[in-house]
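Yeah, one chain of the complex is gone here, protein chain that is, but the others are all in their spots.
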Amino acid sequence: MNDLRTIVSVADESEEIFINTDNDDSERSGPTSTRSKSTTVFGFLAIATFVPLVFFGLLVAEPHSEQQESVKLMFIHLPSVLVTYVSFFCTLVCSILYLTKKSKFWDLLAGASAEIGVLFCGILLLSGSLWGKPTWGVYWQWDPRLTSTAVMFVMYLGYLAVRRMDIAAEAKSRRAAVLGIVSFLNVLIVHYSIDWWRGLHQGRTFESSEIKIEGWYLFSLMFGMLFFSFVAIWMVIHKFRILWLEYQLERMDLELAINERRSEVNDLDSSIDADEEELLFGGGS
Amino acid sequence: MVRIVKEATLMIRDALLIAKKDVRVEISSRVIFGQVLPFSLLILILFGLAISSDLIVTGDAKRTVLEQVSPGLFWLAIVFSSLFAVNRSFKIESDNGNLDALRMAGIDPAAIFLGKALAISLLIFILDLFVGALAVVIFNASIIDFSILGVTVFAATISISMSGTLYAGITAGSRSKDTLMPLLLLPTMAPMLLIATRSTEAALFSEDQTGWGWPMLLSVLAFLYTGIGMLSFGALMEES
Partner (left out) sequence: MAQASEDNLNSTDAIINLQDAIALIDNYPALSGMNFRLEQGETVHIKGPNGAGKTTLLSLMAGLLPLHSGQGQVLDNDLSDLGDRRRIRRLTGLLSHESSLYDELTVFGNLKFWCSANKVEHEIIDPIMDRLGLSGRLRNLKVSSLSAGQRRRTSLAVIVCRRPRLWLLDEPYSGLDEAGQNLVDAFVQTAVTFGASVVFASHDSDRAKKLASRTVEMQGGRLKTQKLDSGSHKTRDYIPIESGEPLPDGTHSKGGNAND
């Protein structure tokens, strides 16, 4: 499989789009499935890290004295945090690159990254909530960090909604890029405000620092981080390819629309025949 | 260097031209004051009905729950009203294709952003005054630090209008903009809401003295959003 960047840049320049269903690797053909060498590699890596994670994390590591088994939700929660922020940061970077370089590649990557970010943000919130119940007896805390994460979740849902707006494609990509940058700035603003607030109020916070992460937990957590990262990368690659294929489809549709448009005849028949008269005006009198 | 100053002066002049025009349109149509203002006053009253005034806060402060949360209620009323104000500001342009005409006139998009945001700020500021007056009355509030309150209201209003104008620009031209714009704007206003409420509490309640930290932060936000909006409006208005 050819380097994806090359394919995209070639497709950008070429007038015609070929989607070759023979799967031969000519320069102009694009991927027809979203599988590739890179996804296979990351898929294997993911599976490779999953096994030790499960083994060490769930079986070897002993349950925490107070939180029992539920503390092992950290193996889902904490890596989700990592993936979420890295994904949204990636969207930021890709948005900036799209605005400066104008290549569709960056726009699509920003979108794929954001979608995976939203997914893991949801997992983050869910796992945090499930972890909270046995720990403090409640599913939700008005903890500033938790609340700001929920706000971030909705913010990026908005970003995904803007990507689906019903305006011209180029303008939409540009606006989504602006939003991708502004949203991350918002995330930074929120975090700075939270830290400031923490400084002023010694309120109850999500005391993950209460749990000493050491020994087998630390070891397993590392595998957890790796596993989630590999899964996320695997998903982003697949999603990107889906978006890229959709983009190629749009271009094909546009070519078709142009041809249809060129052979358009708008003449209206301005006289009304007898039978039409009957249909349109007839009936009781 | 001289050229930059010249362009900046021109931009500011255009922004003021647009701001004055927006205010003139409002004076003529009275949508904000005839419709949005009553709406915001009503929200405040509905909040008062929804929260029982019998509940008392425990602790040192001899205050009802309603009085205790009144700063938050005030800002909620303003935040929701701002959605209408921002919507209206752009409706007068989109109704007759005026944004295209402004582009034809060669007005810097940053000027359009700044001008409209300034006009929205002024209108929301006046809403602040009226709604604030009502809040003081029905929530039995006593202001102990006018300067903190003043800076808070000023900075929060600017932040709200700048970010509102930005998101209106992002969703302009879309058929779903009426639902999409609030979806984008409200999460952004969440930290502003938080900070403004804490800051207002500091201005009202003697036990909540946190000094100038919050108003300062709010002012920084106001500057940030002004800058972000001015820089990005060009990209947003390009060829919709």
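Letters A and B name the chains as they come in the text, with residue numbers starting at 1 for each one.
Here, a residue touches a chain if its C-beta (ideal position, glycine included) is under 8 Å from a C-beta of that chain, and two chains touch if they have at least 3 such contacts.
If you're wondering where the values come from, they're calculated on a predicted model, not measured in any experiment.
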| item | value |
| --- | --- |
| Identified contact with the non-displayed chain, of B:Ala8, B:Leu42, B:Leu55 or B:Ala101 | B:Ala101 |
| Footprint left on chain A by the chain that the document does not show | 166-170, 250, 254, 257-258, 261-268 |
| Touching residues (missing chain, whole complex) on chain B | 14, 17, 21, 24-25, 28-29, 92, 95-98, 100-107, 238-239 |
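One rule holds for everything that comes next: only the chains that are shown with their structure count from here on.
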| item | value |
| --- | --- |
| Cα-centroid distance, chain A relative to chain B, in whole angstrom | 31 |
| Touching residues on chain A, where the partner in the complex is chain B | 99, 147-148, 151-152, 154-155, 157-158, 161-162, 165-168, 170-171, 174-175, 177-179, 181-182, 185-186, 189-190, 193, 196-197, 200 |
| Residues of chain B touching chain A in the complex | 166, 170-171, 173-176, 180, 183-184, 186-188, 190-191, 194-195, 198, 210, 213, 217, 221, 224, 228, 232, 235-236, 238-240 |
